[in-house]
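Missing here: one protein chain of the complex. Every other protein chain is in place.
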Amino acid sequence: MSELLSFQQVCDRVPMGIVILTGEYRVVYWNRWLEQKTGVPAAQATGKTLKELYPDFENKRFVWAMENVLNNHSPQVMSQSLNHFLIPIPINNRGRHGLSLMQQHVQIAPVPVPQGSILAMVSIQDVTENVIRSSAYTELAQKLMEDSSRDPLTGVYNRRFMWDWLLPQLKLISRAKTPLACLMIDIDHFKKINDQFGHAVGDKVLVSFVGVVNYCLRESDVFVRYGGEEFAAFLPGNDLKGGVNAAERILNTINTSCLASFDAGRITCSIGVSSWDYNDPCTGEDLLKTADKHLYKAKNNGRNQVVPVIV
Amino acid sequence: MNLTEIQHDILKEIMNISVSKAATQLSVLLNDKIQMEVPEISFLTLSKARESMPEDEENAIIYQELTGMLSGRTYLVFQGKDSLFLAQAVLGDAFSRSNDKPQFYEHEAMMEIGNIVISACISTIANLLKDRIALSTPVYMEDSLPRILLAQSNDSDIVLLIRTTLHASRRDIPGTLVMVITSELAGSLINKLPRFFELIEKRP
Partner (left out) sequence: MKKILVVDDSATSRLLFRMHFPKEYPATIEEANSYDSAIARAGEIRPDIIFLDYNMPGKNGIDVARTLIGSGSSAKFILFSANLQQGVLDDAQALGFTKIIEKPITKEKIVSALKVITP
């Protein structure tokens, strides 16, 4: 079947720009994608150099890359991050990202032809969407990192924030007479993971662990990195039973999730639960202490479980 | 595999020229003065090379396959943190963050930087020895180099390690170019070294 396909048929259907240049940088092929995006028909592009097509085209980096392709048969990458684009293609939907030209990831590969000469195939990928998305993520990540109330690795609240939040919260709920559940969550055998696979892997586990737990919590819950691999979660409006239910949900989700590059079930956690009740109020310290005591009980009982168990 | 003093010296000068050409290219790209130290070279068996590397260091690695005069693999290796500085030097301050791992744009930028350095080095080596070495497209990865060598190579392979330090205006970045070739090809590379003294005027 494949011999029935012509080169042109294929190249005119790929969702990227393909331009083939001679050793003199003249266009011998300009695919349909490029025709559509640039408005320059193939007939007009053929035989011209990029400089003739785009008078402002001045690109030392491209010349060097072409020399390497033509003389040394060495394929070259011209990334969007360093070059932004090769062929200027205006984009219409100017958003608040401020981009006016299509962002491109460009690869140049040598194509030997029968007469012993060599052509350069330039493929152009439109990565504008990725750039917009990445910069949005970067902005968001930066905001989270700069926030002094958050842990820089995982982006969740830190201990400092926890105390600032917990004390007024206890005052609030003692007036409103609503309960508050507190979960102390610890990743099992985390030290072993760190020792065996290194801190970089350990960090990845922490980040993906936080992602999964966050998914199990509600918007109004407060999730804190308490220290190392230990986390605390506060669930306003939940009593002990509600807290234990939530803890079991977290435990099961962790058990069925792939964290970092580990198979599901390889990473587990133990959770101790306590609660604040207006019939039997306690201090913030005591709330945490009880949850911590239950966490150690869970660890001693063989890990990967929630304490207390409520039937 | 042992080199005589003369062979070692020729290889070192070839690498010095190659690495300098790569530095020149990089300086155009970075728009910055880039100096490179005279590289240290060593010719080792794979297992010896692995022993000389820290096992659990996270490296930023750009990898390309070689075919032609030298068949094998070539890796450009930076320490994880240093690679971030390199990428940030290229990308500018807009991207400097407190986080210490390269991501998003940096991967792409590192791949291109690696592609430039490797192409410049390998094509110079081929030209000086009047032969041809073709390269595959580059691949970027983050892992420990000894682990990758263990997975991708045979113990009988020969490793040519070329260590140098890049001095950019703001900081120094140590990097290693690692070429892994079979022992037969290593032998033929050594046999071709005298070609360096032949009149070097034309490309092959």
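Order of writing sets the labels: A and B. Residues in every chain begin at 1.
To be clear about the criterion, a contact is a pair of C-beta atoms (placed from the backbone, for glycine too) under 8 Å apart; a residue touches a chain by one contact, two chains touch by 3 or more.
On a predicted model such as this, the values are computed, not experimentally measured, just so you know.
Considering the entire complex, the omitted chain makes contact with B. Within the set B:Leu128, B:Leu145, B:Val159 or B:Ile190, the residue that contacts the chain not displayed is B:Leu128. Take chain B: the residues that touch the chain left off the picture are 6, 9-10, 12-13, 16-18, 20-21, 23-24, 27-28, 33-38, 124, 128, 196-197, 199-201.
Convention: only the chains that are shown with their structure count from here on.
Averaged Cα coordinates give chain A a centre that lies 29 Å from the centre of chain B.
For chain B in complex with chain A, the touching residues are 25, 28-29, 56, 58, 80, 90-91, 95, 97-99, 101, 104-106, 108-109, 111-113, 115-116, 119-120, 122-123, 126, 132-138, 203. If you check the complex, the residues on chain A that touch chain B are 60-61, 64, 68, 71-83, 105, 107, 109, 134, 137-138, 141-142, 145-146, 152, 198, 200.
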